[in-house]
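All protein chains of the complex are present and in place, except for one that has been dropped.
Residue numbering begins at 1 within each chain, and the chains themselves are lettered A, B and C in the order written.
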Amino acid sequence: MSTLIQNGTVVTAESTFPADILVEGEKIKEVRPGIPVNSADRAIDAKGMLLMPGGVDAHTHLDMPFGGTTSSDDFETGTRAAAFGGTTTIVDFAIQARGTRMRDALDTWLKKAEGKACIDYGLHMIVTDLGLAGLEDMDDLVKEGVASFKLFMAYPNVLMVDDATIFRALSRTAKNGALICMHAENGSVIDVIVQKALAEGKTAPIYHGLTRPTTAEAEAVNRSIAMAEMAGVPVYIVHLSSEDALNKVREARDRGLPAFAETCPQYLLLSIEEMERPNFEGAKYVFTPPLREKKNLGKLWDGLKHDHLQVVSTDH
Amino acid sequence: MSTLIQNGTVVTAESTFPADILVEGEKIKEVRPGIPVNSADRAIDAKGMLLMPGGVDAHTHLDMPFGGTTSSDDFETGTRAAAFGGTTTIVDFAIQARGTRMRDALDTWLKKAEGKACIDYGLHMIVTDLGLAGLEDMDDLVKEGVASFKLFMAYPNVLMVDDATIFRALSRTAKNGALICMHAENGSVIDVIVQKALAEGKTAPIYHGLTRPTTAEAEAVNRSIAMAEMAGVPVYIVHLSSEDALNKVREARDRGLPAFAETCPQYLLLSIEEMERPNFEGAKYVFTPPLREKKNLGKLWDGLKHDHLQVVSTDH
Amino acid sequence: MSTLIQNGTVVTAESTFPADILVEGEKIKEVRPGIPVNSADRAIDAKGMLLMPGGVDAHTHLDMPFGGTTSSDDFETGTRAAAFGGTTTIVDFAIQARGTRMRDALDTWLKKAEGKACIDYGLHMIVTDLGLAGLEDMDDLVKEGVASFKLFMAYPNVLMVDDATIFRALSRTAKNGALICMHAENGSVIDVIVQKALAEGKTAPIYHGLTRPTTAEAEAVNRSIAMAEMAGVPVYIVHLSSEDALNKVREARDRGLPAFAETCPQYLLLSIEEMERPNFEGAKYVFTPPLREKKNLGKLWDGLKHDHLQVVSTDH
Partner (left out) sequence: MSTLIQNGTVVTAESTFPADILVEGEKIKEVRPGIPVNSADRAIDAKGMLLMPGGVDAHTHLDMPFGGTTSSDDFETGTRAAAFGGTTTIVDFAIQARGTRMRDALDTWLKKAEGKACIDYGLHMIVTDLGLAGLEDMDDLVKEGVASFKLFMAYPNVLMVDDATIFRALSRTAKNGALICMHAENGSVIDVIVQKALAEGKTAPIYHGLTRPTTAEAEAVNRSIAMAEMAGVPVYIVHLSSEDALNKVREARDRGLPAFAETCPQYLLLSIEEMERPNFEGAKYVFTPPLREKKNLGKLWDGLKHDHLQVVSTDH
């Protein structure tokens, strides 16, 4: 089946120009003005519209079990919403359960998506346990199309892995070509701060923000990059939220290290005040890393402008 | 009993001048020229000599069990050697055994010293286990004169403690006034590197140096300081050995943080080549952190000159 | 007149693909496979060849009088050589003589090029004297297509202008949209060093290098950027040659300032040793800024890789 999109204005990284687009199956076959209408099975009139590549959201969590519940969207509602916003590819996260193999998680997540997703999707693998066969499993998954593995420095006893595990995973990518994604917050320190706040009865939403200092994020970013440097491989920091953390990425990149980072709209547009909204409304703004003080926002925008940050994803 | 030291030249932080010194018991009572000889029970002629305060060695390990053997000096031979070199005070390390209380270690070490030491001594406490009563024990030890506690980020399964333990210890010093000393090397990463080297048959002394990169030291220094910053307390890095690690201390001090560090003569005078000496002679230069590349030496001297490093100790 | 380039492989910033190119007059009209051969007046077979955009050399000096002689190429030989290397546009420098108006220099240089250049060309204007009407003249030249003005911090009494002149020129670009290009070396200091070397009989080619320290370049780069920052405009550093100078550009860009810099092949490939070649051969490597110590080369390549440097030009 072929489709002709007519009379639109094509926008690429290079230029903007009027052109028709002929699509055969899943591939663009031709981009030029004046493609005859009878070249395709059907035609769409894009007059007055811009034709752009679809967006890629590199960080989503569809149908994810967490803290006793499940994320609000599954692969059907989530990908439909994405499509409406112009996002045509997502990369979601399969989560290895401790004591099981990554392969199992991959199967589980492929099943979650099957028959539901209406756009393209890929999967990162969250590693919680390298066990005996973990490194070999990583190699196998790369061959099947899982190109990136995420490890947590936060959430002790749940998702957090120790530095030895992170370093082993990083080192393995020198061989299998995968990319390691890091949730970079010092969860050990944060946990002590959280326990103290709980003991003091500080349980309002705002304390979620106040118990996760930017220094804990910056420290973990620095540690991630140091470990990647010792392993001789790139590293990718997910959902970077603060100037302190950004400075660590920038310094590493200035030294020429292949360190990369993404931020998310919430960190670019909102600040910690949201968590103080009355009537428990602040709870709607609870996520991790938390919203930061306002002064961070401009710094993150600057980071995008100057290529100290490379990606904007949603963390869904 | 009183002693008069006559005819010497007194050297202080302020000035150099000819003077006699009258000592009563353990206290200096008078410093001036022309103290009458009959003021004291005995007199020492220091003509042509400099009279200086005795040195303090803030980092020794006398009579210490480690790796199946014991350090070469006990409190008798060690303090005698110190005295010959002009060092009149040492601060040694008592080591808490896991699952026991710090008080026991203090008693053990006081016994090691008792009746043997011929100069003044104090004790740091090495914390390996905060357990249930660990924080209260810290407070008690401070009252008994143990003013500093050392924690290890290296040696997993032996001395290493996790970040939560370190952060709890640091936070406690805000209350009890103690100082936390850190052995700052990322032991988790180093252990993976060491296992790989062993698997490849790389067991010559030089591999002790090659398996402990300066980046692992710098990372741990950065993490120590970040945790101290979050706890709002000072921190002291022991036996700092490399420019990479020094840069982290300097940056913190430039930001006004109360971060301190010591280095040792071995890092100021020797470099990694020593470990390549033939006939296993290189093994005499095996200690931790290891000797570094020559380019580090000048940087450490500069660090002392510019107060980025505050102390020279021996690590014995 | 139209030309069809057939059977080549087109290479753009975006992709590489087989296509024909149809050129009408000076404009590319169509890029796609299978353009009929009868669409054009003549056809060129590019089978097995890559079709790329022509190079732009942003820094040449054709037919330039300097130090009592003239640069070796004029607009005929120079542009022909450029074309052979794939460079299809150059931007040369017209030089205002002190006490005259920039307009005169523009006319002189347009005449030098007229009827000789075989590729496209533009002109920067070297400002040596803002006099009374200089700022208005800048505005006029912008309207005629001179989009950039170069000022010298080196060569006192010849090309050097003072900081007031530089700052006035920079400030004017906020209105007229031009870009200021800086030759950034502290000529006042260098001149004192050179006079001392001459007085000591040090006249061999190598002394050209030894009398122009990288610190003099870094200082002038820092000053250029500081003045641009105070004027609120971008600035462009020409022929940056050293790591010290590069660090200043990088720091400014990290702060988000619109500072840009070019380097040249000579600084990427050669080092100061060349100037010590025997039999006065070293004199062939005398230019300004001079060749630097080898350790700078890798840093400049890194600078290009990480966008701390934006342009490679030849300085002809």
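We adopt the following convention: a contact is a pair of C-beta atoms (placed from the backbone, for glycine too) under 8 Å apart; a residue touches a chain by one contact, two chains touch by 3 or more.
Since the model is a prediction, treat every value here as computed from it, not as a measurement.
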Note = The omitted chain touches B, C
Listed residues B:Pro36, B:Gly68 or B:Gly256, member touching the removed chain = B:Gly256
Remark   = By the document's definition of touch, the residue of C:Lys29, C:Arg80, C:Lys116 or C:Arg223 touching the omitted chain is C:Arg223
Key: Among C:Thr88, C:Thr108 or C:Ser171, the residue in touch with the chain that has been omitted   = C:Ser171
Request  = Could you list which residues of subunit B touch the chain missing from the display?
outcome  = 12-14, 30, 32, 250, 253-254, 256, 302, 305-308
Inquiry  = List every residue of subunit C that touches the chain not included in the displayed model.
reply    = 156, 162-164, 167-168, 171, 186, 188-189, 191-193, 213, 215-216, 218-219, 222-223, 226-227, 229-230
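Please note the rule applied: only the chains that are shown with their structure count from here on.
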Query = What topology does the chain contact graph adopt: line, ring, star, complete, or other?
reply = line
Task = Work out per-chain C-alpha centres and flag the one nearest the whole-protein C-alpha centre.
result = A
Note = So the chain most remote from subunit C by C-alpha centre is B
Query = Between subunit B and subunit C, what is the separation of their C-alpha centroids in Å?
reply = 56
Remark   = subunit A to subunit B, mean C-alpha position gap in Å, rounds to 45
